[in-house]
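For this depiction, one protein chain was excluded, whereas all remaining protein chains were kept in their positions.
Right, chain A next:
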Amino acid sequence: MTTETTTRGETILDARGVTMRFGGLTAVRDVDLTVSSGEIVGLIGPNGAGKTTFFNCLTGLYIPTEGEVRYKGAVLPPKSFKVTAAGVARTFQNIRLFANMTVLENVLVGRHTRTKEGFWSAVLRGPGFHRAEKASRERAMELLAFVGLAPKADHLARNLPYGEQRKLEIARALASEPGLLLLDEPTAGMNPQETRATEELVFAIRDQGIAVLVIEHDMRFIFNLCDRVAVLVQGAKLVEGDSATVQGDERVIAAYLGEPFENAPGAEEVAEVEAAEAAQAETAEAAEATEAETEAAEAQAEPSTDAAPGKESDR
């Protein structure tokens, strides 16, 4: 819905052939993904598809077994703090705030890579120290105002309600002045209003010129938000394209709901019932027939989810 307004820039994130193996298990297999500046890209897939593992490969928490990740042309270093310094910030799926620090301090920690004051500067407290500290605080308060947490700057992070903790995590990530923000399920556990607010927030971040890559399960959220959506299934990229393409793709539907397959248990019975119904009352209404079809689809979907093999949670 907002694709028209964005101006696509050059590619800033370029992941090529990223593969991540844990022993015999291949969690991510040969995934290519690019993100251009000013773009919001979604990453979806069923549980255990390898989304978070892929994120961890991008942010240096894991070192990909094969493939490479380039950010603005340079290969990302294999240490997460260097990745952040390079300009890729992230949030976590299960909130990881510094619970016993205040809201403001959390954001100030996020400023770490953009400030230089070391131990001696802190002890000697020259004019440079005070200047940098003041600038950091001002920037942090700006960010808190941006996400709407400025009145709670002195609260402990642990005492914030859930939705605000998510916002604080985003503010903390933004404090490192990233060119690319990776959001791992930013609306998990949120009610529709909060989800809507988060959507606005992500648009606002994009409008500041920061590209966003977001993992999400909420389909309405992702299709509203994203310029481009990639679907990961069992570690491999299945489809990539705009919302309409992905929504219409049969393979995506199959990945979520399962697809009908030969000799599915129950298929014969359904066929029999259908045949019997057809024979019994040829004047049957069309509505009844469609009802039977939906039932059949459900009957097929169920066994296929059970049969999904080798899913491994990477959280």
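Going forward, contacts are C-beta pairs under 8 Å (C-beta built on N, C-alpha and C of every residue); 3 or more make two chains touch, one makes a residue touch a chain; residues count from 1.
The rule we apply is simple: contacts and distances are computed from a predicted model.
Within the choices "Cytochrome c-type biogenesis protein", "3-isopropylmalate dehydratase large subunit", "NADH-ubiquinone oxidoreductase chain L" or "Branched-chain amino acid ABC transporter permease", the name that UniProt assigns to the complex's undisplayed chain is "Branched-chain amino acid ABC transporter permease".
Only one of A:Ala122, A:Ala145 or A:Val273 touches the absent chain when the whole complex is considered: A:Ala122.
Within the set A:Ala85, A:Ala188, A:Met219 or A:Ala236, the residue that contacts the chain not displayed is A:Ala85.
Looking at A:His155, A:Arg196 or A:His217, the residue that reaches the missing chain in the full complex is A:His155. Checked against the hidden chain, the listed residues A:Arg21, A:Arg70, A:His112 or A:His217 yield one contact partner: A:His112. Remark: the residues of chain A touching the chain excluded from display are 59, 61, 79-81, 84-85, 89-90, 92, 96-102, 105, 108-113, 115, 117-119, 121-123, 125, 129, 132-133, 136, 154-156, 158-159, 172, 176.
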